[in-house]
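Here the complex is missing a single protein chain, while all its other protein chains stay put.
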Amino acid sequence: MVGTKILKKSCQVGINFVNLNHQPVVKPSVEQLGSLLALKREERPEEGYWQDFLCEFHQRQREAAVKRWTPASLWNRATDWFGDLGRAKWAYGAGLAYASVAAMGLVAFLVYPRAADVRGTPMVPVKHEVAPAPVPPVEQLDELDLGPSTQGSVGEQVF
Amino acid sequence: MFSQPQQPDPDRELVARAREGDTRAFDALILKYGDKLYGLVYNMTSHKEDTHDLLQEIFSRAYQSLGKFRGQSSFYTWIYQIAVNLTLNFLKKRKRRTGISLQDMDSSVQNDPALVDTGHAANPEQQSHINQLQKKLNEAMAKLSDSHRTVVTLFDIQGMPHGDIAKVLKVSEGTVRSRLHYAHQQLQSFLQEWWEQRF
Partner (left out) sequence: MAGHPPTRPIRRLLRLFLVVTGLGASCLASAQVASWEIEFPAAANGHACKSIAVPLEDGSGLVAVLLPGAQAVQPVAHRGGDPVTVEVIGQDPVSRLCFLKSPALSERIAWAKTVPSALGTALHAPGPLRARANGWVKQIGTKVLPFALLRVGFEGPVPPTGTPLSGEDGRVVALVFQPATGNTAYAIPVDAVNRVRPDLMRQGKLVRGWLGLSLRAESPTPQVTRLSADSPALQAGIRANDVLLQVGTRPVADYADAADAFFYLVPGEAVRLKLLRGADQLDFTVNPVVTPAGK
């Protein structure tokens, strides 16, 4: 095993130089260091990590699918559509510009607070509380199903 | 691995199915290569939470880009490159951490069969020494700068040749060798105090 080989090899001291008191300073040799580092090839996460990882991965993919309907992606589709219109795009473009200006005016009127509103708004301090994430309950699987979305029963189990 | 001659990709079928929307096929690829990529990213970042987030990003990026994967290399080579690039970009942006997160002491390494000598199964003292070894090495790796930790990860841990590392990092081979030399010296120094006291 690599681990015990390291232990055996480490008995062979790698002396590099002497310190000011003329005593040998002991460091791992480059070869020993290489062997130590090779152990890290076996780095692994804890048991069950990948089951949870897959759950989270699927969740992220679902969220990413929803986000694809973003302003950026919509803009790209709109510019493609305009490009296909030919001469008519000028008429559509003018109409769109007029509608945009009108919409901005309406939004500005509705959204921006008037002076009286700002003065009257009470200041409520923001509460910053860091609450630990709730620990997921331990579940008893009734069947051997290691799928990421498998659910078992929680609480008291009768045997 | 970048210099290996072209061989039929063992994952061709899984990739084809995943491209057609079979999520289980991509899950199988994640399970197949997850541990290896975990080792790569963790050893480059020395941080478990960052490793987890990066792995999510790496597999997500690979999944979204499956349509662009032309099979000119094996799937593993392709995703390995994505992993290295994303991790390097992350390291550039990340502020240097001053310590190791509490979760970084990976208990699974202690249970790894490569570290358990069944001939000494009754020797907890020896097992404890191996655990200490891992802990000290993790601490030493965390003290390296990102660029030095990267070359040590790719060369000493992942076994990548100097030339391939140079291509990945877009530096000269001489730079790779000198960074490695410096990193080894640093690690020797970091481990010196404990090395004298061991056993």
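Labels for the chains are A and B, by order of writing; each one numbers its residues from 1.
Heads up, the rule we're going with is that a contact is a pair of C-beta atoms (placed from the backbone, for glycine too) under 8 Å apart; a residue touches a chain by one contact, two chains touch by 3 or more.
Fair warning: this is a prediction, and the values are worked out from it, not measured in the lab.
S.K.: Given that one chain is not shown, what are the shown chains it touches?
M.R.: Taken over the complete structure, the missing chain's partners among displayed chains are A, B.
S.K.: Going by the contact rule already stated, which one of B:Asp9, B:Asp35 or B:Asp53 would touch the omitted chain in the full complex?
M.R.: With B:Asp9, B:Asp35 or B:Asp53 as choices, the missing chain is touched by B:Asp35.
S.K.: In the whole complex, what residues of subunit A lie against the chain that is missing from view?
M.R.: Touching the missing chain: residues 44, 47-52, 136-147, 150, 152, 154-159.
S.K.: Touching the absent chain: which residues on subunit B qualify?
M.R.: Answer for subunit B: residues 10, 24, 28, 31-36, 111, 113, 116, 118, 121 touch the chain left out.
The definition used in the following text is that only the chains that are shown with their structure count from here on.
S.K.: Roughly how far is subunit A from subunit B, going centre to centre by Cα mean, in whole Å?
M.R.: 18
S.K.: Using the touch rule from the top, collect the residues of subunit B that touch subunit A in their complex.
M.R.: Touch list, subunit B to subunit A: 23, 27, 30-31, 34-35, 38-39, 42-43, 52, 55-56, 59-60, 63-64, 106-109, 112-117, 119-120, 126, 129-130, 133-134, 137, 141, 152, 156-159, 184, 187-189, 191-192, 195-196, 198-199.
S.K.: Sort out for me which residues of subunit A touch subunit B in the complex.
M.R.: 1-4, 6-7, 10-11, 16, 25-28, 30, 33-34, 36-47, 50, 53-54, 56-58, 60-61, 64, 148
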